[in-house]
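Every protein chain except one is present and positioned as in the full complex.
Naming follows writing order (A and B), and every chain is counted from residue 1.
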Amino acid sequence: MDTLKEDLKKQIIEQLNLEEITPADIADDVLLFNDSGLGLDSIDALELIVLLEKYHGIQVTNPDEGKEAFKSIDTMAEYIRKRKS
Amino acid sequence: MTYIGAEVIVSPLGETAEENWLALSDDQSGITLVEDVGYNQENIYLSKILSLSGQNRFHQLVVKALSEIQQQIDPQVFGSKKTLVILSSTKGALYSNVTDQFESCVSAIVQQFGLANQPVVISNACISGVLAINTAGNFIREKIYDNVIVVGCDIISDFVLYGFQCLFAISNQPCVPFDTTRNGITLGEGCGAVVVSASKEIFHKQPLQLLTGTSANDANHISGPSRTGEGLFRSVTKTLQMNKVDKGEIDFVSAHGTATVYNDEMEAIAFDRAELSHIPLNSFKGYFGHTLGAAGVIETAASMQMIRNATLLKSKGFAKPGTSKLINVIEKNEVKSLQTILKTASGFGGGNASLMIRNL
């Protein structure tokens, strides 16, 4: 199991106050901003930027950069690994 | 007829409408770079009243504006049972006490100015000011009050600055409404005031006519402007219809123009749909910054000064069109007699509001 991805799921649920959702409900490749996925919106995207700084020490200064990175748990994990390496 | 006059503007550019007008027509802006104020100690462009100090800045500004109004109308008006004060603000004195944003200030002005009626605070995000003036006009039309003094005031605070910072909505340059390089708002603080009355006689100086307008919700998103401009389009259309004014009669549009990418785009779309895109238009945000709950009152007062001084004031900061629908943004000051003007506002919560002022 990829611990970074599992941590991310927990952090997203915590940061976005997602009720009635557990990490197991979030597949690694589910589209976070799609209505058939998690259905997140533009404000949630900004909360994900806060999350990256708070839990991973990564500063995102251009929210457009987030758009690509926040597609799914897979892309978020990839983005974090790239930024940290 | 509903009259509007005795306009007051307290801003970094001056403490009366006339002082502010001199600065505006001289191309001055209240916006300066303030050091270390951001959440991460960034330097931020703000339109801040640097001379105003102390704990009760909100209260001080409201008192300044009301005292100035006192000089401009029949002194009997303040204590009359037929006079109401409406205060328009988003965050009031939140910076000093989060659970007493308005109440203490309101009680103090009731005492100090001998008001007969409990003032009403309108807190409807960035449309508060225009909504407050419309509310005043409605109260006069229905003969519930004879005079309504509308005061719009908001203060720059860490709260509001950090909030807009975390939305990535603060401009890294003095804001440039409708321009292609716009990237966010510049916050401002200040206080505007106008008197709306059924009587022409209470004014020392000739008032103008208020054509009371309407508000309309976008029903789209609590913090994102509509992509179709639906609410603004509806509000403007209804305001024109209700007052039986043809769009050809509008000489000038004082737009909201916050200088965020999406807001200005939304407004351009709405004005295009309303067939108003050829009418000279500006945003005052390049001069005053975005004064939130005060903006509608300050900008209405500044538009009244444009009518009085027969001048189309340029939209400061605008150089190159940056909206998908072309609108007629004023690029340089021009002497022109203005008969009827339209003022609009849009804000969080999906609100949109508009009103018109006519020269007598």
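One rule holds for everything that comes next: a contact is a pair of C-beta atoms (placed from the backbone, for glycine too) under 8 Å apart; a residue touches a chain by one contact, two chains touch by 3 or more.
The working rule: contacts and distances are computed from a predicted model.
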{"item": "Among \"DNA mismatch repair protein MutS\", \"3-oxoacyl-ACP synthase\", \"DNA-directed RNA polymerase sigma-70 factor\" or \"Methionine ABC transporter permease\", UniProt-listed name of the chain not shown", "value": "\"3-oxoacyl-ACP synthase\""}
{"item": "Residue, one of B:Asn56, B:Ser80 or B:Ser123, that touches the chain absent here", "value": "B:Ser123"}
{"item": "Given B:Ala23, B:Val85 or B:Leu131, the one touching the chain that is not displayed", "value": "B:Leu131"}
{"item": "Contact partner of the left-out chain, one of B:Thr90, B:Asn147, B:Ser197 or B:Ser277", "value": "B:Thr90"}
{"item": "Residue among B:Met242, B:Ala310, B:Leu326 or B:Leu360 touching the omitted chain", "value": "B:Met242"}
{"item": "Residues of subunit A (touch criterion as defined above) contacting the omitted chain", "value": "16-20, 39, 43-44, 46-47, 50, 53-54"}
{"item": "Touching residues (missing chain, whole complex) on subunit B", "value": "39, 90-92, 94, 98-99, 101-103, 106, 118, 120-125, 131, 135, 138-139, 141-142, 144, 158-159, 162-167, 214-223, 230-231, 234, 238, 242, 348-351"}
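Everything below uses one rule, namely that only the chains that are shown with their structure count from here on.
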{"item": "Touching residues (chain side subunit A, partner subunit B) in the complex", "value": "41-43, 46, 50, 63"}
{"item": "Parts of subunit B lying in touch with subunit A, wherever the complex brings them together", "value": "166-168, 221, 223-224"}
